[in-house]
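The complex appears here without one of its protein chains, the remainder shown in place.
This part shows chain A:
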Amino acid sequence: MITVKAFAQVREVVGHDEWQVEGAQQQTVADVLSNLCEQDVRWRAAMDDQLLVAVNHTMRDSEFIVHDGDEVAFFPPVTGG
C-alpha cells in the first residue's frame, strides 16, 4: 500500500488528510494522482492550483517512481517564513 497525505488547501479541497492506495509496478507520482482523481472528483478540483509533491519527505516531480510502502504527500507551494 502507498500512504497518500494532503496538506493545507489541498487537504481542505479533498476533504481528508490521509489515504491508503494500492501500489503498482512502475507507478509514477502522476499515476497515483490520476488514480486518486478517478476515485474522487475532489482531487480534480485540487489540481486546479499548482501542486507540489514529496515522496518519503523529499520533494520530487510527477515522473518519480513510487513503491509499495512509500508515503506520497501533495500540497500547495509553501508560504512559510
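Just so it is clear, a residue touches a chain if its C-beta (ideal position, glycine included) is under 8 Å from a C-beta of that chain, and two chains touch if they have at least 3 such contacts; residues count from 1.
We adopt the following convention: contacts and distances are computed from a predicted model.
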| item | value |
| --- | --- |
| Omitted chain (choose from "Cytochrome oxidase subunit III", "Xanthine dehydrogenase small subunit", "Cation acetate symporter" or "Molybdopterin synthase catalytic subunit") - UniProt protein name | "Molybdopterin synthase catalytic subunit" |
| Given A:A8, A:A30, A:A45 or A:I65, the one touching the chain that is not displayed | A:A8 |
| In chain A, positions touching the absent partner | 5, 7-9, 54, 57, 59, 71, 73, 75-81 |
